[in-house]
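Of the protein chains in this complex, one is absent; all others appear in place.
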Amino acid sequence: MGQILFYGLMDGAIIALPAIAFTMLFGILRFPNFAVGTFMTVGAFIALTLNVTFGAPIWVAAIGAMAFTSVAMWLSDVIIFKAMRESHSISLLIVSIALSMIVENIIRLFYGNDVRGFELPLERPIKFAGIKFTPDQLWIIGTAIVAMLLVHALLKYTRLGKAMRATSDNFALAEVRGINTNRVIGATWLLGGALIGLAGVFAGVDLVIEPQLGWSLTIPVFAAAILGGIGSPYGAMVGAVLVGIAEELTGHFFEPSYKVGVGFVIITLLLFFRPHGLFGQPEIKK
Amino acid sequence: MSAYLISIATFVGFYMILALALNLQWGLTGMVNFGIAGFFGMGAYTSGLLTVYVGFPFLAGVASAGLMGLVAGAFLSMLSVRLRGDYLAIVTLGFAEIVRLFLLNEDWLTRGPRGLSIDVRPMSESFDRNEYGIFYLGIVALTVLIVYFIVEKMRRAPYGRVMRAIREDDVVTETLGKNAFFYRVQVFSIGSMFMCIAGALYAHYVQSISPDHFVPMVAIFIWMSVIVGGAGNNNGLLIGAGVVMLILEGSRFLGDFVSFVDAESLSAIRIIFIGVLLILVIRFRPQGLLPEPKFQAPVGIKTTRVN
Partner (left out) sequence: MSSILRVEGVFSGYGGNDIIKGVDMHVDEGEIVTVIGPNGAGKSTLIKTIAGLVKVREGSIHLHNKPTADLRASDVAHLGMSYVPQEGNVFRKLSVQENLDLGDWISKPGKKARLEKVYELFPPLKERRNATAGNLSGGQRQMVALGMALMADPNILLLDEPSAGLSPKLVEEMFQIICDVNSDGVAIYMVEQNAIQALKMSHRGYVLAGGQVKLADTAEALLNDTEVRHLYLGVTD
């Protein structure tokens, strides 16, 4: 059981960061960005290039991946989404799916369809308190926790973070109070991109790197964000761990290949019984 | 007519049925469905399995697929159709993924990734290969016509006014005494039934199906048909389905001229091209080639400011 919980935590650590990014972008821009998963793939491949082709250590590769993904996502806003702020959420959703098709296939053009992996020193699993794990996995969980603490500090204590929370809460009011929401949106894309890039590296370490990598994580990421209540980064963190554990339990008691489906079941049941997430409050209908 | 053109036309037919069904759900009633591939695959396997294992004749297989679509559509919509559009998108997409996972993993039933061969075809002895293609195209075309008339009929009838009212604002519809939930479930189920029927026709046409025929990309092609054609307009989306197929197939020929890219890259380029085109259409011509006649554009495309 401890082992299952550990693996669940591990899955949660991978989907938590993109779930935070997804929920913050959704909170401010009011549409679910389906390209989130694909940008994880981007992060994984950039890190792969730095790590395998240029021989950089994995942490340097991870920083490079964060920077690249961050700018790439921000550019996707500048080029595509910015001009469509007034569009309906379904239009933007379809655009984001189209974008993810484009990005995924650009990756295919450069890297082909092969399955790859990072060059990491082979490490012997450690056994502690009956739980088996590798140092890599510990690193992933640890780094994810640090990243989440940093996000927390940003949101709670910095001017930018307060502006982000305010803009996500009430866009028009934030603008009226003097907050330049355009800049907040830009900053959210950059931050979200960095988190997603990092998570892409996590996924690349834990799984294998191939063009579909992020797509298979999209539904669990959405599930975590919806579970936590859209627009709530803290909810997304908790949601990610719950989804991770639910996935591992399913894998253990049923069929591992249905793990991906768990996210869907969670989303459906949750939306059916608690449409505003586990912790979310209902919005007042105007 | 060459066999190639006939086969293209048949595929356009499948797309048209799917697009008509999506138009019923989304264009006319405002319900988002990204699970098209799920219903399409479900229909294909339902008819395929029943004809192969149980020995159903073709028509019974197709009818069972339709019934399956009706039931699955009712089930999924009862669970989720009250949701906001963007959530409904996620749930329906997830549904399609579950269907695909099921087809992939339950190989005792579906033969998993190896795929399922289906030899049942209507009147296969009466024609030679070429003639048979034309005959089957006829079956598909007939189905397109039937579905078209049903959807048009629904659109023009008083029922259509209820659908549009639901699309624009279901609070109002509710207070008018129409049970919006009931109507939504009905429309969604009927649309899903058409999708499953399209799947069944597809299965008996290609005669060999596997889970990777039913990936989310299918949904994108159909959405594109509806958006390019003009959501809410049944004539427009027939054109839209043709246009999408033209792009898909046309870009295939590109390979004959540009020899320096391999097949793998070419398929990637095609999808990139389609993605770019889809974004451009939504950005610059959101109403599509043929906008919806006299009524307002559907919710999904109308531009409204958040807050």
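The first chain written gets the first letter, and so on, giving A and B; residue counts start at 1 in each chain.
Just so it is clear, a residue touches a chain if its C-beta (ideal position, glycine included) is under 8 Å from a C-beta of that chain, and two chains touch if they have at least 3 such contacts.
Keep in mind that this is a model prediction, so the values were computed, not measured.
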Quiz item: Among the options A:5, A:166 or A:278, which residue touches the chain absent from this view?
Solution: A:166
Self-check item: Touching residues (missing chain, whole complex) on chain A
Solution: 162-163, 165-166, 169-170, 172-182, 231-232, 281, 284, 286
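By definition in this document, only the chains that are shown with their structure count from here on.
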Exercise. Could you please state the distance in Å, as a whole number, between where the Cα atoms of chain A are centred and where those of chain B are centred?
Key: 30
Exercise. Enumerate the contact residues on chain A facing chain B in the complex.
Key: 29-32, 80, 83-84, 86-91, 93-95, 97-99, 101-102, 104-106, 108-109, 112-113, 170-172, 219, 222, 226, 255, 257-258, 260-261, 263-265, 267-268, 271-272, 275
Quiz item: Which of the residues in chain B come into contact with chain A in the complex?
Solution: 32, 79-80, 83, 85-87, 89-91, 93-95, 97-98, 101, 104-105, 217, 220, 223, 227, 264-265, 268-269, 271-272, 274-276, 278-279, 282-283, 286, 299-307
